[in-house]
Each structure stands twice: as structure tokens, then as C-alpha cells.
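The complex is shown incomplete by one protein chain, all other protein chains being positioned as in the whole.
The block that comes next holds chain A.
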Amino acid sequence: MSEVNEQMMPPKVVLPKLEKNLYEARAIKSFLLTAMVWGLVILASIPLFSVIYMLIVEGGARLDWEAITALPPAGFETGGGFGNAIVGTLVMVGIASAISIPVGVLAAVYLSILEPQSKLATTSRFLAKVLTGFPSILAGVFVYAILVITTKTYSAWAGGVALAVLMLPTVTLAAEEAMRQVPQRMRDAAFGMGCTRTQVIFKVILPTGMPGILTGVILAVAGAAGESAPLLFTALFSNYYMAELAEPTASLSILIYNFSGMPFENQIELAWAASLALVVMVLFFNILARIVGRSKF
């Protein structure tokens, strides 16, 4: 029996060691690098949690009904709030949206559907990308030159236009991308039924691309709400509720900027509370954008 067994055995082959040796140089290197990447990610998350912690602890303590309705306090006053700044921010973001969303979506229609390869489309797509990297303060300088100097007053209009300059490229590029995602065969089917281009756009492409367009638009709104540099010398600031659009207007971000450098405890607390209000506003839009983007029509 044993003879047979020996005959049946395959010839002995010397196999290389297939197990991974944990102490091999490259395994150690792998481990160290993995640990480093984990460290980077955790370290990078710390600022966010620190900011959120400070906002809740410092800002949450002051964020009450008085803070969101009262007027900003002067020097040594106690109490007060930033009701006018909330109104101002909302109004100016509203003006900016009213200008930039229609223009941006129209531009996106041209870029993605009407003449995607034309010279104008290539140029304006490229310039829109350049504009997204445009320093926001320059939008303020530009609008100061065209609106504040000519009308001789800081105004909510000027602030809104400055924000619109920043929103326009974001809206355009996001809407273009969303419309591009609409399958070609849906367009072809609509054309095949004899629709005009406008009908295809309004009845097929816009409804289908709507979640994507809305996501882009809402993110642009969120970005605009948090902007402060372009408002600094277009809308300036005001200590009162706005009576008309053609007067200096308060905004949350400028209030935070102004109050952060003040030597008064009360103002600094309010700056934190205003920051919390602003971040809640911005995050609300961000989450909304995510929810809308996920929904399918």
C-alpha cells in the first residue's frame, strides 16, 4: 500500500511563501501610510467639529427671539439682535437669485442644447469656469464702480447685483451639467414627434433635468447667503430695518465681520449667534439641495 501511495504522490515543488509577512518592509510601509491617511482625515474633520461646537455653545446661548428680531446694539448697550441683518441677507439673496437664475438657466439651455459646439458656447462656458474662481471681493469692487458711484448710494440693489455676479457662473455650469444628463433618446423621441426645439426644452429637458438644476441653484443660493466680501462696499451696513431697496442694508455676514472686532462682550456674543443663524441658513439650503438632487422625477 505504501508503495502505491508514494507512486501517486506528485513530485515535490518548492513553492514561494505565499503568506504575507507582517514585518516585511513594504507591509510596514503600507501600515504606516494607512495610519497617516486616517490621521489626515481625522485631523481635517476637527475644524468642522470645533466650529460647530463653538457655534452651538457660544451662539446657541444667545440665539433667542430677541436676537433674531431686535436691532443691533450700539457700543455699551446690552441685549439687541440682528433682525434687520436677517431681512437684509434674505432680500439681497432674493435679488441675486431673481437676476442670476433666469439668465443662468437660459445660458445653460444655449450651452447644453441649442448650440453646444458653437464658438459662443465654448467661450462662455470657459469664461463661466474662469468666473467661478473669480475673487468674490472683485465682484464688490466691480459693482461699486458701476452702481454705487453712479447712484451715489450704497444699496440693497448693489449688494444683490454683486451676489448675482457670483451666482451666475455656478448656476449656469450646474444647470448645463444637469441638462446634459438628460438622455439623448428622450430628446430624439420628442423631436421625432414633431416638437419644436422650445417645446422639447420646456416639455422634456427642463422637467427631466429639474432635480439637477435645482440642486445647482440651491447650492448657489447657499453660497451667496454666506458671502460677505462683495457686500462690504455695495450694501454696506445699517443699524435699522430696511425701508427701501435704495439704501444701505444690513446683512448677517457683514454684521459678524463688524462685531467680531469689537471690544464689547455683548457684540461678540451676538456675532456668534449671528454666525449660528447664518450657518443654519446655509446648511438648510445645502441639505435641501441634497434631498432635491436625490429625488427622481
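Please note the rule applied: contacts are C-beta pairs under 8 Å (C-beta built on N, C-alpha and C of every residue); 3 or more make two chains touch, one makes a residue touch a chain; residues count from 1.
The rule is short, and it goes like this: contacts and distances are computed from a predicted model.
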"Phosphate transport system permease protein", "Oxidoreductase", "ABC transporter substrate-binding protein" or "Ger(X)C family spore germination protein" - which is the UniProt name of the missing chain: "Phosphate transport system permease protein"
Absent-chain contact - pick from A:L120, A:A189 or A:I291: A:L120
Which of A:I137, A:M210 or A:V292 contacts the chain that the document leaves out: A:I137
For chain A, residues in touch with the removed chain: 26-27, 29-30, 33-34, 36-38, 40-41, 43-45, 47-48, 50-51, 54-55, 58, 102-111, 114, 120-121, 123-124, 126-131, 133-138, 140-142, 144-146, 165, 168-169, 172, 194, 196-199, 201, 222-223, 225-229, 232-233, 236, 253, 256-257, 260-261, 268, 271-272, 275, 278-279, 282-283, 286
